[in-house]
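A short write-up of the structure that comes next.
Excluded from the complex is one protein chain; the other protein chains are retained at their positions.
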Amino acid sequence: MLDNILSILIFFPALAAVLGFIVNKESIRAYGVVVAIIEFSLALLLWFFFDNNVSGMQFMETIALVPTFGINYIVGVDGISLFIVILAAFFTMIGIASLGDTKDIKNMIITLLFLQMTMVGVFVALDAIVFYVFWELSLVPMLYIIGAWGGPLRIYASVKFFLYTFTGSLVMLVGMLFMAYFYYQATGQWSFAILDWYRLILPESFQLWLFVAFFFGFAIKVPMFPFHTWLPYAHGQAPTIGSVILAAILLKMGTYAFIRFSLPLFPDASTYFMFPIAILAIIMIIYTAMVAYAQKDIKQVVAYSSVSHMGVIILGTFALNVEGISGSIFLMIAHGVVSGALFFLVGVIYDRRHTKMMDQFGGLASVMPKFATIFGIMMMASVGLPLTINFVGEFLSLLGFYQQSHILTLLAGMAIIVGAIYMLSAYKKMFFGEVTIEENKNLPDVNKRELIALVPLVIITIWLGIYPKPLLGPINTSVEAVVQLMHEKSITEEAKQRIPNLDILINRTSAKEAN
Amino acid sequence: MLSPINVSIESLNLMTLAPMLIPIVGALLILVIDLFKSGQDKSMYVMLSLLILGIDFIFLLEAAGIFEKNGTVMGVFDVMLIDGLAILSQFIIVSASMLFIPLALTQKRFHEFSYPEFFALFLFMIAGFQFMVATDNLILIFVGLETASLALYTLIAMHNRDKSFEAAVKYFTMGALAAGFYSFGSMVFYALTGSIEINQIAAVLEANNFADIGFVLIGVVFMLASFGFKLSMVPFHTWTPDVYEGSSAALAGYMSIVPKIAAFVVAMRLFEFLIHSGVVWLEVILYIGVVVTMTMANIWALVQSDVKRMLAYSSISHAGFVMAAILIGTTQSNSALFLYWILFSFTNLGSFSMLWISRQKNLPAGQSSDHSYNKFAGLVKTSPVAASIMALFMLSLAGLPPFALFWGKMYMISSAVTGGYTVLALIMALNSAIAGYYYLKLIVYMFMKDPIINHSGNISMVNATLSLKTIIGIAAVGTIFAVLALNSLLEFVTAFVYNSGY
Amino acid sequence: MELFLYTALFAPLVGSLFAALFGASPRTKIAGIVPSILLGVSLISSTVLLVLVLITGHTVHVEMMTWMATGDLYIPFGFIVDQVSVTMMMVVTLVSTVVHVYAIGYMNHDKGFNRFFAWLSAFVFSMMVLVMSDNFAGLFIGWEGVGLCSWGLIGFWYHKESATWAANEAFIMNRIADLGMLIGIFLIYWNTGTLQYDGAFAAMPALTPETLTWIGIFLFIGAMGKSAQFPLHTWLADAMEGPTPVSALIHAATMVTAGVYLVVRSNELYSLIPHVGLFIASLGAFVAIFAASMALVNRDIKRVIAYSTLSQLGYMFVAAGLGAYWVALFHLMAHAFFKALLFLGAGNVMHAMDSELDPFKMGGLGKTMKGTMIMMTLASVALAGIYPLAGFFSKDLILEVAMIEHHYIIYSVLLFTAGLTAFYSFRIVALIFHGEERYKLFGFHPHEAYKFMLVAMSPLLFLAVIAGSFKMTYFEMVTYILPATEYHVHNPAIYWIMTIGTQIFVIISIYYAYKIYMSRDIKVPDGTSKMEKSFAYKLLINQYYIPYFYEECFVKPYRELSTLCWTKIDQKIVDASVDGIAKAFYATGENTRAMQSGNLSTMLKWMVAGTVALLSLAVVFGLAARYSGEIKVILSGLGV
Partner (left out) sequence: MEIGLNHYLVLSTILFSIGLVGVMRRKNLLMLFFATEILLNSVNISFAAISHYYGDLTGQMFAFFVIAIAASEVAVGLGLLIVWHKKHNSIDLDTMSMMRG
């Protein structure tokens, strides 16, 4: 059971989805909830049996797919991917549970389950092609969700989302094929297994090109400035659940891939491109924050804010030291929780008023106090207040990058200012002041179903803000291994001294082999 | 003073001829049956030709066995040439035909299938293609080519609509021109080398290492022109969309697969030795041709309003994509070509069959063409299964993993990478991105729009019968689970291509 | 002892959560009383700790649990009670207990009663975290926490536009400073490898001067934000939008002094970099007079008191900057008492005048509100620094420090400011309580506040009066960990001249204040009088036009730039280019599809044309190949 728990995690939702076609429309919601709960508890089981002291991959499975061309089905988790997997399961669960009454809800739930398969797949895949398969496959359900349940511009938004990401990842595919080819030249056999690639030391020039190729795929997914413009449309048009999953999980694929591929495979290139990327990240942080400030649509504010936060994540990733990378991974989780919650909250108000324009609101604090409180907590988390989940991530990311560049960190630190500006003004517009518009006079406060989604998120936000250790521990262990690997692999002087040497011995063996 | 001919039957080894003879005999058989007792039901003919093709297939397996034992075989005065390419392509031809022929058993009655000639011609055509791929003698190639083409023109015309006649005439006329080019080209080669067998031509040319390159190139140009026509390379592609639109969806799907693979094999035989012996010009021209073909075809496909026409352009683009293999000319690329085409034939035949299955007798009201996008709007509401399957084929054509065509694309691009054609690889990749748009367009219509024409229930299935559904089922399964068969397929193809020295 | 520490720390939190339970429900007394009681508990345990520290000189240091640990970074939730922090704890708990009790009366009729106490206790908790934490990260938690609570309390009446605006202004300005602090923290971590006070300060002497300077500057930027030093001062005056108890607690006694606390806490750092210290002192002096000058003319009692707070903070920074840390701390403590008292008094007045703030519309309130009058007068006396009240000991000490450190400019500035202080304090006292009863014109019916409110205020009054006498004991205690420098002008002559001189100067100012503002012909200013026309008046009443300047030069441009970024850059450039590429492809298709004219002979022409094109290329190439030799010759002839 435990030996192939990962495969179960991946394919259980898919199987459930297929069977879901038979389930009656009336009871599909219950079905979906149950399936999601089972999946989530499996994920928790995974965490329970996860060995925090092993830096390498655990629960690995290998099945030969196309051995002649070196494509194998390899999956495994380490501290880096573990929690994102759990997060994915968690969000699908509360997402389905809190799903309002939507038209053809059956298709929606089935699509969500398929989406869950692809999400889990991306984060546990250890073979480049398998990774690519899930990576691309994840576009389809999201395309359908945005395109079928979205707003007026939904088709434009969904197609843009699909094609933009698709294009980027095709360039990435070429990069992967090159990588495999280099491996073939070096060892005489084809392999797409990431762990094999880790052992390959490339000359710097190759690294630079491959880094760029991979960069396109990842940067569009993140999305990094200037490839971010699909995101506002996608978020703006998508239904609540779509935005939540998109912001919470799908965006993380890009940043996760940076840590899984770019850094360990191309340490020198990563060092070489560190400053350009850091500058992009800073543009993301400040520029998108300003754009967010200019928005009139609360959902767009949240959308742009998440771009801004992704900037901090990127910055932490390219700090190339343990503090920064752990911070960025933690911030992935944090941002998932917080922005997911924010999109939920926007959905709550949208369901009531069918508008997202902030000037349609005002004074909601007196009408919907519970809602205002939760929104306030999440907003404060999003602006990175200490003892909320976001702060830990942002603090560590910035702290990490400070070692690389002082002035850039100072600029990036503006995040805490500009973030406060747009968030507070948005909150002021929506919740403070007198209630002017008639419809707002007696809006119902958050109901039970919405609380099901929101309360756990609030709890997590505070709990992990006060006690992040359960996550930081495993993350730290794996990140140390990655950083050490990078240091050992790097060939240029600059990389050697920018990437700290932890002189620890990496054990890439999976837990099973370990004991 | 002529001496009496004495040849031992063994030296002829007629086994090499058997796979072609079978369909011919079958065709004659059908004609004879009609002669004695006309007015048989089409189902009988369908099953009969299916059986014949089955036998043909078995003989092919036989041939494959022989090839695996003792490599390339020449036969019948060294006119026939049974090597890996021949066998692989014949496999594709025959199996694609076997997948095609049951499509004749439609719900609606279509004029052409009521004639036994249809099936006879069909079998003749297959024989023609088999000849084409199983020789390196220019005459025999020519004969095979023309047999197949002439039969094909007639098949198209038999659909018996204004459009189909127009299509047939267009195809025919341009085909005639292409034939002219072909004969002129082979004339040039004959003049240069005094031989009409490709390997000997190659030998002679290399012997005097391309002394008068100018004339060689002239020959090459005419060959390019004629095969460019067959493979619908820009600018020789103009017939493709019209012919596809004019002919029945099923036949269009067939045309997008079988004639092309035959032409590919010949092109491979003819051009690769030239490229390998360093005719830079041809390399450049092919490079341009490949890029232009796949890009332009994609761009034209973007603006189509009829699904069948869109698929026509898309298959042009796919052909261009695969043409790259001949340009790259490594073993990996050549096996990538076959791999790609096998997977492509599944997917494409599937998608055309989906059109075929949704085909009404006459044009639906307010429609300019049989398969406009609007017809499929909101299909997911009326018949979700059909919509999902169609979407599946579209995604596969777009090269979305893990569906069939992705693996072909991936292997092809990888071969470009290993062949050192980095830029080409990038262009190929990005082209699939462009192509993504129009495949997506259909999905958008099916899944995200509301029905525009108020079709009564299952418009998408009006033409459905068990056999059609079976074919589509096979195609769908093949498309989804391609990855499982991939390894063995890859080994098989690579072995055959490699052993026949390509 | 840990027990007391944890009680002192967490009692307020419990109170806050308790009040929060009633957050949505209508106001209940219990939601106010329980937090007050819990604060009392916290006060008691702080006192116990104070006594312990006072007697034994021991310090209590606990580490509750790990917070963040990754790489080499290790940050625990650690708390320390030493002489410095215990002082702050006393101040905080004492003042806040008083304010809580007072607020039960003050907020009596407000429908946000419960919410108010939730926020207020939460504030106390974060303040305790701030002062008790044993590392910079913990400090930062409290730092941001108090910021959050002050946001919530300034904007407590959220339906008022001005209130919410002020709240956001305060939060954002503090954020700007916090960034500086964060950078300071990063510097400390990467240079000393830890964020624990002891570890960090122990490592500091080894660092290069410029590193230390940077650390010092960035930490002080943080302090500037919280303590509203120039140029980040504007938020404090606007923060008076909040309920008066809030002003008393947060914007007089506790939060704004956090900056001073930070500087005192990192005295080991600042004593290594005296030049930064001098800068701090100078800035402090400047702010002292700058704020006092604005207080002279302002027509809003709360703002006047706010400015005086600002100016007193300036005094504290002078002391801290000049290395007299214990003096700074001492003045902090004394100031907390009388300033809180002053605010609460102002609160009574507001209550009486139903939220009227313009002293010119009052006058003669002394008759109806004796208690308040006495308290405010005494508080003002203390503030002015008249012997023997608290202000005299703490404030004059600072003057002496300046004198002894030979910073005569600073000294004279402070001296002059002392005069101003006395003047504006008694200006409002006079305007409010004495002279003609102008409020009658506006139909107010003032009344004294509840008894228990006055009773609640009395401890502050008591302390404001006698706090000065603790000077030496306090010195003994706190100099366990702070540099123990006695500040005494040794030449008795000069000493006496100084002291007496100051006293006289102050008294004169008070006299003038009374003389001007008690006169019968005080009218509500209507912008006609000569004084109001004068440039100086305009300058002062408009706060040196600094808020306008900020509005014009930062707020507006930022807003416009944001809109520009969105409408122009994001949509017109970035997004348009992406769509442009797609459109380009599509347009190419539309334009070239004409090639497919459907006419057979055109198709044939295309085929032939293609062939001919290839043919010509072939011929060219062939010729080139044949005559390659000649071509080479020609090219070389051309010099290629």
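As written, the chain order gives the labels A, B and C, with residue 1 at the start of each chain.
Operating definition for what follows: a contact is a pair of C-beta atoms (placed from the backbone, for glycine too) under 8 Å apart; a residue touches a chain by one contact, two chains touch by 3 or more.
Only a predicted model underlies this, so the values are computations on that prediction, with no experimental measurement involved.
Engineer: So there's a chain missing from this view; which of the remaining chains does it actually touch?
Structural biologist: Contacts of the unshown chain, counting the full complex: B, C.
Engineer: Please identify which residue in B:Y45, B:Y153, B:F321 or B:W356 touches the non-displayed chain.
Structural biologist: Among B:Y45, B:Y153, B:F321 or B:W356, only B:Y153 touches the chain that is not shown.
Engineer: Please pick, from B:N13, B:S183, B:N199 or B:T465, the residue that touches the omitted chain in the full complex.
Structural biologist: Candidates B:N13, B:S183, B:N199 or B:T465; residue touching the omitted chain: B:S183.
Engineer: Residues of subunit B in contact with the chain that isn't shown?
Structural biologist: 138-139, 142-143, 146, 150, 153-154, 157, 162-163, 165-170, 172-173, 176-177, 179-180, 183-184, 186-187, 190-191, 194-196, 241-242, 245-246, 303-304, 309
Engineer: Considering the whole complex, not just the chains shown, which residues of subunit C touch the missing one?
Structural biologist: Its contact residues with the unshown chain are 593, 596-601, 604-605, 608.
One rule holds for everything that comes next: only the chains that are shown with their structure count from here on.
Engineer: Centre to centre, by mean C-alpha position, how many angstrom separate subunit A and subunit B?
Structural biologist: So the centre of subunit A lies 44 Å away from the centre of subunit B.
Engineer: I'd like to verify one number: the distance from the centre of subunit B to the centre of subunit C, where each centre is the average of its C-alpha atoms, in whole angstrom.
Structural biologist: Centres of subunit B and subunit C (C-alpha means) sit 77 Å apart.
Engineer: List, in ascending order, every residue of subunit B touching at least 2 other chains.
Structural biologist: In subunit B, residues 437 touch at least two other chains, as defined above.
Engineer: Tell me, which residues of subunit C touch at least two other chains?
Structural biologist: 582
Engineer: Spell out the part of subunit B that touches subunit C in their complex, as residue ranges.
Structural biologist: Where subunit B meets subunit C, its residues are 169-170, 173-174, 177-178, 181, 212-215, 217-218, 220-222, 224-225, 228-229, 235-236, 238-239, 241-242, 281, 285, 296, 299-303, 434, 437.
Engineer: For subunit C, which residues count as touching subunit A in their complex?
Structural biologist: 23-24, 65-73, 137, 140-141, 144-145, 148, 151, 155, 158-159, 161, 164-165, 168, 171-172, 175-176, 178-179, 182-183, 186-187, 189-190, 558-559, 561-563, 565-567, 569-570, 574-575, 578, 582
Engineer: Considering the complex alone, what residue numbers of subunit A touch subunit B?
Structural biologist: For subunit A paired with subunit B, touching residues are 64-69, 107, 129, 132-133, 136-137, 139-140, 143-144, 147-148, 154-155, 158-159, 162-163, 166-167, 170-171, 173-174, 177-178, 180-181, 184.
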